[in-house]
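Quick one: the structure is below, and I'll ask about it shortly.
For this view, one protein chain was removed and the others were kept in their places.
Let's look at chain A:
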Amino acid sequence: MSGPNKKGMSLEKKHNVTGWVFLIPATALICWMSFYPMIKAFIMSMQTGIGINLTFGGAANYLRILKDPTFKQCLFNTFFYLIIQVPVMLVLALALASMLNNKHLRFKGLFRTAIFLPCATSLVSYAMIFRSMFANDGFINTVLRGFGMNPIMWFANAWTARAVIIIALIWRWTGYNMVFYLSGLQNIEYSVYEAAKIDGASPVQSFFKITVPLLKPTILLTTIMSTNGTLQLFDESLNLTNGGPGKSTMTLSHYIYNTSFVQSPNFGYAAAMSIIVLIMVAILAVIQMKVGDER
């Protein structure tokens, strides 16, 4: 860009330069706040030691991950949440959205607002609500007792604790994804559905033959977003169950946080684990995009 002076620049060139000026602040910030720390994390993952006394250790941290039972446990937990929660939530969100897209449905606004409402609560807040509802002496157990059933110690057992986390996640995020589907559905001409109806298609048929194929880009977007979010799960693990009982509900992000900032900080090891999370997120995103591209 070596225009001799402003007047000598062609209009096109001037616009080109303006364009770059417009996107420089955002681009520079992402480079400084995401890419640069990413490279730093990679370098750090090759170092070993406690606190700030780090020495080069090569792949030592990565080898340690292979032998770390806590990492394996957290990896299992994170994927367990992913495999159960993401499909259930997205199917539910899609079903709700296509019901709410029905022109003749009454109280549409009321249903939509109610279902989206959980998204207005902060992650810490809803963790607290579910924690107190499912507490040993909490509301759910009081209800169970009222029905003459035995109370369940939700947070004392690994599987029930995981179930609470999944229930809480579905409660918090279904409405959020539903809004994306509703928006996508508005771009589909309603007459398509009416034509299908005249041709004798059942609601279920038009859901699978019209809604799902036309919503593919939105489904892809929400799948990638929720996969990403679940792999990075932190607040719920910390505030709802504190990883317990033992480490049976702890997520990878929670373990990385504990390794970095609780007790004796081991930045190198934490960085190596976070590189593994990055690789998993990237691989899953690529797979999902590949699957989403097939028609």
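Quick note on the criterion: a contact is a pair of C-beta atoms (placed from the backbone, for glycine too) under 8 Å apart; a residue touches a chain by one contact, two chains touch by 3 or more; residues count from 1.
Rule of thumb we're sticking to: contacts and distances are computed from a predicted model.
Its record in UniProt calls the unshown chain "Carbohydrate ABC transporter permease", which is the match among "Carbohydrate ABC transporter permease", "Asp23/Gls24 family envelope stress response protein", "NADH-quinone oxidoreductase subunit I" or "Alkaline shock family protein YloU". Looking at A:Trp20, A:Trp159 or A:Tyr190, the residue that reaches the missing chain in the full complex is A:Trp20.
Checked against the hidden chain, the listed residues A:Tyr62, A:Phe79 or A:Phe234 yield one contact partner: A:Phe234. The residue touching the chain not shown here, chosen from A:Leu105, A:Ala156, A:Val212 or A:Val291, is A:Leu105. Checked against the hidden chain, the listed residues A:Tyr81, A:Trp154 or A:Phe267 yield one contact partner: A:Phe267.
Listed by residue number, the positions of chain A touching the unshown chain are 15-16, 18-23, 25-27, 29-30, 32-38, 40-41, 44, 92, 96, 99-100, 102, 105, 110-111, 113-126, 128-133, 135, 137-139, 142-143, 146, 171, 174-175, 179-180, 182-184, 186-187, 203, 217-218, 221, 228, 231-232, 234-235, 238-239, 252-253, 256-257, 260-261, 267, 270-271, 274-275, 277-278, 281-282, 285.
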